[in-house]
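With one protein chain held back, the other chains of the complex are shown just where they sit.
Labels run A, B and C following the written order; every chain starts at residue 1.
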């Protein structure tokens, strides 16, 4: 199905749902989904609506302009408009660990993720074989303290060439620079292997073991300049026991990491995520 | 806050969201929540909207009529209209087990449940003391095979006298008759101590133990004529191990039962549940 | 059943299980449960064994001495010996919130918790009625900055009079002093309303909301001098969404708090918890 998705946020007031739904109705739009949320404290309104483009009387190219004129201006809306065709293009960054990468590739292979994966970039060459077995180009760009700036410019060049929409750090294990982030605001998804805000930074499973927690977790979030502090998209947990050592936590955690990251990618692809004040609204 | 809640279902077509939201907007309604769902297979549309009554230009008494004339007829809608004031009135039926009853009374006591509880009815006298400690009238109506019809008519008389809106069977352990059910269609909530449709009927924990399941559950559902087959409102589960005997399952299960039942009551009270084809739609 | 429970820890070496189980066997002990754990890094051995006292040839009074002579000395064991009769005596401290208290009283009432509750102590008088409805003495001891030392000495006096074995802080909302703690080492259980170590200290639900987490939690731990840093006994979590405000988190969290606290109490009562290096071993 040819689908349009509209994400809106604006100061809360009466008549917003009516105005948006009337705009869609007047142009023949068959609403597929609508979800709205009001942040009562901030007095801010958020809405996501999707509709079938086939019966819609406006051309794709003119929707944004018309909506802006006829609805958005009056309500001082920030809005973004998305289409499910052509498919979104996603780059994957990995290091040596394969569990998140394989999980994504496996879902892509089975048709579960509606996305193009034009390339995988890694600072190590370890996972080349499997990536290429899935017929996806693999780029090995080593990163050291000295070469980091140069490596990032090479990465950015590849991402631009491949016309990439967003980036997934699938246990990439490198901190990306503010400059890099600025090219993909709210469009770099990282998986952190702890239940944030617990255990920010390196070696969270060691820290979890030391603290003696009974449940570990993983967190998918958009990358911002502050480490592990960006808007949280998804979290999940798993129960552990005293007899689980650090190596056990790593293994149990991997199952959590991969499912959390895949859910976050899915929500992002379905345009169900919007950000306000470093928090995410996840539409249904 | 003085709130109105509208639940709608009708054949799916374009313009429904626009029509409903426009009706609310034209009458000064500040939409608080709106959630909609389309059953694509049945081509049926469902919607729940709530709005602030204080700024609404229609009187409570005229809303139903006006909505019927101006919107519902055109779209062949079935709809119900609810208000959060005055509070809904709930009767609780119990037998000897106290865990679900105490959980409900405790939530009511702390203000978590916006409901009046004018009475508790039981076929045993065991729980009178605690119920009365919470200042709620307790009625002991013994039930035997011979007296069942008479007991039910006595129950119905009490429910009518107390102007009860809906009934919660909090581990009542008695099968209620089709006649009794017909007085409260989709308004009797039962908690069944299994993960339905597994282990229908009596002694589900024994059956779960025999089958060697690794997870047990509980199910809150509306009561219909067929035993344990009514529309499911909520389910939850808990993990068990081989070393848990039937008595352990009973105890672990009680924690699940009470939380499931309380969530179902909350959803029902918030008018977030509607039924179609023996399945529930649970709005957000 | 008349049951003895032995908890042992010592440097790891060969023959410990054999020595303990042989001691029990030679004295006619029918082993009911045995669970052991070796901390491979610390080279430390932990074991819990329980057996039926009725067929045991040693008197309760002499077991400890005989075990010490015949087994513990050789293996440099720290051990504790417990009996399920007479019942352990537990004091509950509360403030104004009732959800954890009611949950404990309800389990006690239904026979789920094998414990005596000789008293409830509170810094407010709010919950007197319900506590007394369960026939448990309620002591109101107001606490202010100025009267805190005096209040604690009064609390300690009551606990001593009542011959209390351990204390449960069921959302007591007051920080207890190091002196108070020293009277009950690893015998004061607190429920903290966050997923520790995230959100230590006051107002964790506010902090969780601000951070935009997708899952909240609660943690039961033994109280030590450092705030919210004692050995964790149990944790549990619940999923939340962007549309849940702080008040919602409080309500969702209460269901988690009460189940976590009750599980921790159960584990403590069953003598299934032992502490090593600020972490708990939870035996099966």
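Assume contacts are C-beta pairs under 8 Å (C-beta built on N, C-alpha and C of every residue); 3 or more make two chains touch, one makes a residue touch a chain.
For clarity, every value in this text was computed on a predicted model and none was experimentally measured.
Contacts of the undisplayed chain with visible chains (whole complex): A, B, C.
Contact with the chain that does not appear here is found for just one residue of B:32, B:156 or B:237, B:237. Touch with the chain that is not drawn comes from one residue among C:8, C:24 or C:265, which is C:24.
Between the chain not shown and the residues A:56, A:83, A:102 or A:276, the one that touches is A:102.
Contacts to the hidden chain, counted on subunit C, fall at residues 14-15, 17-18, 21-22, 24-25, 28-36, 38, 284.
Touching residues on subunit B toward the chain that is not drawn are 37, 40-41, 195-199, 211-215, 217, 231-237, 241-243, 245, 278-282. By the touch criterion stated above, the residues of subunit A touching the omitted chain are 97-99, 102-103, 106-107, 109-110, 112, 129-130, 133-134, 243, 251, 254-255, 259, 262, 284.
Quick note on the criterion: only the chains that are shown with their structure count from here on.
Set against the Cα centre of subunit A, the chain with the most distant centre is C. Of all residue numbers used at the contact between subunit A and subunit C, over half are used by both chains, marking a mostly same-residue interface.
The centroid of the Cα atoms in subunit B and the matching centroid in subunit C are 36 Å apart. Remark: subunit A and subunit C have CA centroids separated by 41 Å (rounded to whole angstrom). Residues of subunit B found to touch two or more other chains are 284.
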